[in-house]
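Data first, discussion second: the structure below is written as structure tokens.
The complex appears here minus one protein chain, its other protein chains still in place.
On to chain A.
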Amino acid sequence: MDMAFPVANATAAVLTRVSAAFNAPLARAVVFGVHIDGHLVVEGLLIAVIVFQLTRKSYKPPKKPLTEKEIDELCNEWQPEPLCPPIKEGARIDTPMLESAAGPHTIVDGKEVVNFASANYLGLIGNEKIIDSCVGSLEKYGVGSCGPRGFYGTIDVHLDCEAKIANFLGTPDSILYSYGISTIFSVIPAFCKKGDIIVADEGVHWAVQNGLHLSRSTVVYFKHNDMASLASTLEKLTRGNKRAEKIRRYIVVESIYQNSGQIAPLDEIVRLKEEYRFRVILEESHSFGVLGKSGRGLAEHYGVPIEKIDIITAGMGNALATDGGFCTGSVRVVDHQRLSSSGYVFSASLPPYLASAAVSAVNYLEENPTVLSTLRSNIALMHKELSDTPGLEISSHVLSPIVFLKLKKSTGSPTTDLDLLETITERVLKEDSVFIVTSKKSNLDRCKLPIGIRLFVSAGHTESDIFTLSNSLKRVSASVLSD
């Protein structure tokens, strides 16, 4: 403010001089009885300014097109970026290609290998009954359905499949989607809008993350499969927050997490949901047909009544060995999606032969519940065999068909970890003809869980397959990870 004083003094001086100059000769000037002095002049000036501004006409600022010179300058300084950035050294792009169906034994590069990389949990790939029903369906309906569900794309096998799945799970109704992962990322934006609160696990896979992003809601992540973290997040969001009572709140979890093999404790989640009044969206792609006494999923496994879970989605590409997905819940939940779910309304419907394959798969599961006990004994055997692998430890749940092996001692950076694991899987494939994969993440995936080797156990694997795998893995990891 110490600049202000000299300036203030200067203006004061100017004003006094101006008013003195005005006052002196005009002091005797009395115009119509009004005494003219400096103040009046200033005020008159200001009023003139006001009137001038008020009388200006309004106009739109003209849009000047760019001159030739400016266009040339802009073109010269533009540097084109490549459409696809050059692939960095570390990123390997040679994935093995399968040359036969992805059953428990498959052919890679002309050699027959044991396949632990396909989520074929019930061993239904290549099953006679399913292929027969597909062929029958193909002969009757052709290959595609040629339209979305709302525009002549609904065929009776779709309705049969929906009824069959709803019947199997014990829910009133279900709705089919034509692509496995588009189920979850259409369902979430159909119910969660901008301004809602979603509490999601931080280990959800990319399709769920995409759905959360598309919903434009406020997403809060809690620590992976940690119920204490979930409880504290729910408490923080709702305590003392009167506004939170009026907006819709959701919890999004997966039953078996694809990125780590953990199983979500559904009874604890349902207890928390009822205490804090949230709605649960459960993504059951890897547990449908796997968990529970008769394969009905996570709710049967924990003995939770199926009505307590608001929305259940699953992709049918895993246990049921077809493609597509379904979503089930109460009648209102399913009905809302028939008009509001993007993946249902705007995509062509599921090809009818896949829908009939799904029906046959569910029938098979109902008639042969022993396939589940085969699967469970395979998983237990796998855990027993791999528990003493040098350098790798099992970090998935004991009941999960996804057996997740991660490095006991990480090298510190995800790229070197990935290199080590890729070396192991390549050598296992080349030397012992066992096909296993690492958990690759795309650039869009923002899950921070550690990567590892992901093994999918199937009911179609024999014990000798599992022994082959464990011997090979122990040998290769001992040699790769010891140096």
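In the analysis below, a residue touches a chain if its C-beta (ideal position, glycine included) is under 8 Å from a C-beta of that chain, and two chains touch if they have at least 3 such contacts; residues count from 1.
Operating definition for what follows: contacts and distances are computed from a predicted model.
Considering only "ALA-interacting subunit", "Pescadillo homolog", "WDR63 protein" or "ORM1-like protein 3", the record for the omitted chain gives "ORM1-like protein 3", by its UniProt protein name. Only one of A:Ile50, A:Val143 or A:Ala163 touches the absent chain when the whole complex is considered: A:Ile50. Interface residues of chain A facing the missing partner chain: 4, 7-8, 11-12, 15, 39, 42-43, 46-47, 49-50, 53-54, 56-61, 194, 216.
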